[in-house]
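For this view, one protein chain was removed and the others were kept in their places.
Coming up: chain A.
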Amino acid sequence: MAGSIDLHGLLTTDPVVATAGAGLLSDALRDQAVVVGEAQWQPPPEDSVDALLRVMADRRRSEANSLALQRMTAAGADLVDVRPAHEALGLERGTFLHAGPPLEWERASGPMRGALIGAVLFEGLADTAEEAERQLAAAAYVLEPCHHRDAVGPMAGVVSPSMWVYELRDEVHDHTSWCSLNEGLGKVLRYGAYGPEVIDRLHWMNSVLGPLLQQAVRARGPVDIKAVIAQMLQMGDEGHNRNRAGSLMLLRELLPTLITADGSSTDIAEAVRFSGANEHFFLNLGMPACKLSTMAAEGIPGSTVVTTMARNGTDFGIRTAGTGDRWFTAPANTPEGLFLGSYGPDDANPDIGDSAITETAGIGGFAMAAAPAIVKFVGGDVPFALRTTRTMYDITVGEHTAYQVPILEFRGTPTAIDVTAVVRTGTLPQINTGMAGRVAGTGQVGAGLVTPPAECFTQALDALAEAAPAAATS
């Protein structure tokens, strides 16, 4: 016989009882003046019952998930450099990274196609959009998920070799992650626009903004992005759809060395104006910081923690700590929310972008309670924001030690999504997101809320069940 004989003090303390099931039994306890925590239990999908049991019975699960949470919250994230993608990522000419799980041109959505066309034009591989499209359709180029190179890209997430990227380091776990520079709002490549003003802006970013930021970062030394995220949550940002405080704080860190960089005062002024005017400037730093957090949890056998949630405009894909590089995909949902100008629901493309890495790491929609101002933008109210964050605790392993929500008494944000909890409760992760126009070349049409398809989680659960050791009873 193993284990302690005092059953953790069960016989010597007044019982506090948690219940799941018949309300009558809970009522009987309350009648005896016992403190009762009653789960509002609902049955999981019938098809998942066996897999759930198998995974819950896996003796590795609990420790593996604790380890995943511990690593995710311990991961550091320092901005250490700004470099062209071909240098930083070893990205070869003719290879293009994109958001989400693997995708072929044939299945690519409008905004993804628009962004790829723009990137081909930007790289000078074609002179016209038609030619670029023909080349892409003929599979002349290699398409690869950003995630496969430890990078992340917002919306279409297209990264071409010449584009400049931020380089972030997690010294705790010796990981590096990358993300492109933010182009601002409106008609931009990441939303699928590829007109001349889009390409011109990308060229300016390459020739002016990137080199200036590089000088600023190198002269200043590493910028602690994790600390900026912790502060922005206390200043009303959630780090996915609202990055105002984060963007200003980052600018504050970079301004002294940016101003003194080797460049014309006109270029420096333009770089500062561009960065300062762009409320989502920080998003492209928050995302790779979150990527570092989730990378730290990768490859933990038996862990049911989600390490990736990403969308390519066609599919939603997730990966888990216990199943390695394998993607579990299903058709992406279309976000619901508010629309710019005269755009409406019919103009919106299905969910797209690697930015759900923020939710995967415990901010974004999961930190919505920290950002009451966001709720108008995503079509909710303040109680909704509070309820959303509190609900996410039910599907996460624990709380972040650095990222906190002031209005919830500085409780840590819900962190480390547990596949078993998602399937058991039917509660899907809440994602705050932008909306791209369905038609290539349109750009952004709105912003709102979306959830992953439940099938991603039931598939991942089945794979985790297969990977669980045979239920050895003796």
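Here, contacts are C-beta pairs under 8 Å (C-beta built on N, C-alpha and C of every residue); 3 or more make two chains touch, one makes a residue touch a chain; residues count from 1.
The definition used in the following text is that contacts and distances are computed from a predicted model.
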Query: Unshown chain, UniProt name, "Ferrichrome ABC transporter permease", "Acyl-CoA synthetase FdrA", "Nucleotidyltransferase" or "TniQ protein"?
result: "Acyl-CoA synthetase FdrA"
Candidates A:232, A:386, A:416 or A:440 - the one touching the absent chain: A:386
Query: Of A:49, A:142, A:338 or A:373, which one is in contact with the hidden chain?
result: A:49
Query: Given the full complex, what residues of chain A touch the hidden partner chain?
result: 1-26, 28-29, 31-32, 34-46, 49, 52-53, 56-57, 59, 61-62, 382-383, 386-387, 390-391, 393-394, 407, 420-421, 424-425, 427, 471, 473-474
